[in-house]
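Have a look at the structure that comes next, please.
What you see is the complex with one protein chain gone and the rest in place.
This part shows chain A:
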């Protein structure tokens, strides 16, 4: 195929920003990549009971060029957007490499111990990428893809070194998306992502196997609007949220619940979304009648390149946003352990109940 123009090429001014977003879904080895004219979609899934995806729209890139593959003859159907699988860990590590600033290392002649370099690498590998402003320079990197059979190639030049990474692309086995009835919701609420993170963190101290999410249209002490509860070997815990508050900035910014509903999910699956919870400002929590849970995280991405999370960005610069979605299939009766029964009493393992008023 003598085409001089690659099918896809894009330039990003910040490898760190991409790394941050992709890390949110980085709980498994492989990721599915779909290139379209509007952006790149990365998706991961685990056991077909949980899936996540992040859409990197073209506005996040400094330049974005997509030339759709043309069918061989005009009678053929237009080819779908190129979809392939890559090793996500390799991609994350490569972006990690590209987001470390080399010129600073070159200056560091004194005290350049192995320990320091390792420490820096380890520091970037953790979830706490935000406090790392001191690391300064962000890498400009170029993506290229030339069709099935060719690798996804990422290139970066810095301080006299040019680094190229060719990621092997594998054929994608098309798994079906988890069906979500977005028009048939039982629960829809938008809340602060940090509160959700706090809730999950609290529950994780109990090392539970599953977590129950309960929603109720009206709020009472026994039945708060939204509650997360879990039972584990170390005890049980419940985190309750309510809309009855006089505060101007309630934790549950919006809350719509048609009927009372409870559903259980594998706790480790929810825990896998922790990075997204930490990176995001807000999260939209939705549950449909089947109990399928959708968490959609809104992550603010600075146009200049670094992402900011936590309690809301300042005004001023126009901020881009990216969305990271998680979808969970509920546990069927008997699958999970330690289901919390709201109506009956608690278990006899002790009871820790936290009430959060927004």
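Going forward, contacts are C-beta pairs under 8 Å (C-beta built on N, C-alpha and C of every residue); 3 or more make two chains touch, one makes a residue touch a chain; residues count from 1.
One rule holds in what follows: contacts and distances are computed from a predicted model.
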Name of the absent chain as recorded in UniProt (options "All trans-polyprenyl-diphosphate synthase PDSS1", "Coatomer subunit gamma", "Ribosome maturation protein SBDS" or "Checkpoint protein"): "Checkpoint protein"
Option touching the unshown chain, where A:163, A:201, A:245 or A:296 are the choices: A:163
Sole contact to the chain not displayed, among A:90, A:150 or A:290: A:90
Chain A residues touching the omitted chain (full complex): 29, 86-87, 89-90, 93-94, 96-97, 100, 102, 105-106, 108-114, 117-118, 121, 151, 159-168
